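Worksheet: the structure to be examined is printed underneath.
Note that one protein chain is taken out, while the other chains of the complex remain in position.
Take a look at subunit A:
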Amino acid sequence: MYELVNVTKTYNATKRKVTALDNVTLSIPNGQMVAVQGPTGGGKSTLLQMLGALDRPTSGDVSLGESRLSKLGDHKLAEIRAKEIGFVFQGFNLIPTLTALENVETALAPLHVSGSERRDRSQAALASVGLADRLTHLPAELSGGQQQRVAIARALVKSPDVLLADEPTGALDEETRDEIMTLLEGFWREQGLTLIIVTHDTAVARRAERRLHIKAGKVKDA
């Protein structure tokens, strides 16, 4: 369960101070599917960084379960990201020189699993997203939808508690968008994970249990 209490994040711009999150207090129970919407520059990126243990707030407290993310060091945060949080990005962010299978394996590298177990689990993850026959393909040899499926497999292969998706369908056509969303919803239901999707797409947001709206650093339930 996420708990954000009075979270403020400010950045020092050239001549002024920018408040990306302004005294946000928010609770997201385990297993909830949440859509985050808002205008560009509203603070979605910063909120996702706080939830994903990628950055710390200027003030306030961010907790994931028993872990107080705002108080932990870099090494501990990396451990939490490796074990508990999966990321899916709008641009897929696959390693261009690695095959689909190897890209999925990168998520297991920090967990010190054996090579054979790493391969087995990665193959299973790719099979679960319908890419069992694309294991040795490089990202450049896959379509956008297939690349996003590889990215989803990479995010889920470690069985995380949380899946953070940043515009997961932003670079896809409608048909592929629906396929990807169906896939994500399926995993959310099957695995009981917390799914937080940042999106501009209202059709995507409508599929979520809960919709948050963020504007000028303030978060409200829509």
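Just so it is clear, a contact is a pair of C-beta atoms (placed from the backbone, for glycine too) under 8 Å apart; a residue touches a chain by one contact, two chains touch by 3 or more; residues count from 1.
One rule holds for everything that comes next: contacts and distances are computed from a predicted model.
You can't see one chain of this complex, but its UniProt record names it "Membrane protein", from the set "Phosphate transport system permease protein", "ABC transmembrane type-1 domain-containing protein", "Membrane protein" or "FAD-dependent oxidoreductase".
Set against the missing chain, the residues A:121, A:134 or A:154 yield one that touches it, A:154. The chain not shown here is touched by just one of A:10, A:49 or A:67, and that residue is A:49. When the whole complex is considered, the residue among A:29, A:91 or A:192 that touches the unshown chain is A:91. In the complete complex, the hidden chain is touched by one of A:3, A:22, A:79 or A:185, namely A:79. Against the chain not displayed here, subunit A makes contact via residues 39-42, 44-45, 48-49, 52, 54-55, 74-75, 78-79, 81-83, 86-87, 89-91, 93, 95-98, 102, 105-111, 118, 154-155, 166-167, 198, 200.
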